[in-house]
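Left out: one protein chain. Kept in place: all the others.
Naming follows writing order (A and B), and every chain is counted from residue 1.
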Amino acid sequence: MKKILLALLLALAQANAFSAAPGEGRAAPDFTASRLDGQPGKPFALKDLRGKVVYLDFWASWCPPCRASFPVLDKMYSERKGQGLEVIGVNKDQEPAEAAKFLAEYPVSFPLLADRKDTLVTLFHVKAMPSAYIIDRKGTIRFAHLGFNRDTEAQIEAEVAQLLEEKP
Amino acid sequence: MRFIVKLVLAAGLAALSACTSVQPWERGYLAKPEMALDSDPAEAKLMQHLYSSKEAASGGYGVGGGGCGCN
Partner (left out) sequence: MLDALLKAAIALPICTLPAKAGQLETANGGIKYLNYAEGDGRIDVNSPLLWFQGPLAQNYDIALSATLDSVSGASPQYVSNQSGKPVHTLSGASIIENRRAADVKVTRYLGNMSLGATASVSSEHDYLSRGAGIDMRFDFNNKLTTLALGSGVTSDDVGSSIDRSLHEQRLSHDFLIGITQIINPLSLVQSNLSFSEGQGYYNDPYKFTLFFFPGSPAPVLHRDIRPDRRRQTAWLTRYRRFFPAWESALAVDYRYYADDWGVRAHTLDFSWSKNFGHGWKLRPGLRYYSQRQADFYGTVFSSSSGVGSSDERLGSFGALAPSLKVSKELSADTSLDVAVGYYRQEAKYKAGGGGSSDLAPFSARYLMLGLNRQF
């Protein structure tokens, strides 16, 4: 019985290795994507935002922490847009109607993208919902976040402020 | 009993390695309330109490629940 428990703990310790934040320090892969249904604008290209700090967020309507994050992200976006912050939300709903329903409840002003073919999640090695990548003005992923709660909220604010200070 | 515990553990660990991976963003349907194992815990509690007052079987859902006289 003891052996089994030990094996189990080892398995759990290994499982924990998954939660390491992916991508920090790497150059953000360039990508183009179409807008989420009903969203204005031409097809999106990440390289058009070079020189800005980009908060790239992967979200879905069914994910409760995403719900908690939206008002926070929208506030941060409207406050710091002038300083050079861009917030981009990549929707991962399987049913587009559910994303629309969610947005009616939690309206945001930042741009939203679709990722029907899982190109972006694969490119960014998304490991959890929500996942966020904070990209500096030079296009490097400086911070990555898995999940969202009150602690991450304060952390994100500080990290975004720090990156906005840096000159391109 | 010990054998059964081992069997369940073995089956579980086998399931770990054999199953196909479900990506984090593919769990929208699984997150629907009707897909929850206990989609209505209050209802489940009342129904289990009713059934256990009319039938001999009980158990399987949790531990440390209060019993009843049920006479």
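Quick notes on this structure:
One rule holds in what follows: a residue touches a chain if its C-beta (ideal position, glycine included) is under 8 Å from a C-beta of that chain, and two chains touch if they have at least 3 such contacts.
Predicted model, so just to flag it, every value in this text is computed and none were measured.
Residue-wise, the contact with the chain that is not shown comes from A:Q94, picked out of A:S34, A:S78, A:Q94 or A:T119. Checked against the full complex, the candidates A:P29, A:P65 or A:P96 give a single residue touching the omitted chain, namely A:P65. The chain not displayed touches chain B at residues 1, 4-5, 8-9, 11-12, 15-16, 19-22, 24, 26-43, 45-46, 49-51, 53-69, 71. One chain of the complex is left out; on chain A, the residues touching it are 8-9, 11-16, 18-19, 62-68, 94-95, 105, 127-129, 146-152.
Just so it is clear, only the chains that are shown with their structure count from here on.
The distance from the centre of chain A to the centre of chain B, each centre being the mean of the chain's C-alpha atoms, comes to 33 Å. Those residues of chain B that touch chain A in the shared complex are 2, 5-6, 9, 13, 16, 23-29, 31-32. Residues of chain A touching chain B in their complex: 1, 4, 8, 11, 58, 60-63, 92-95, 98, 118, 121, 126-129, 131.
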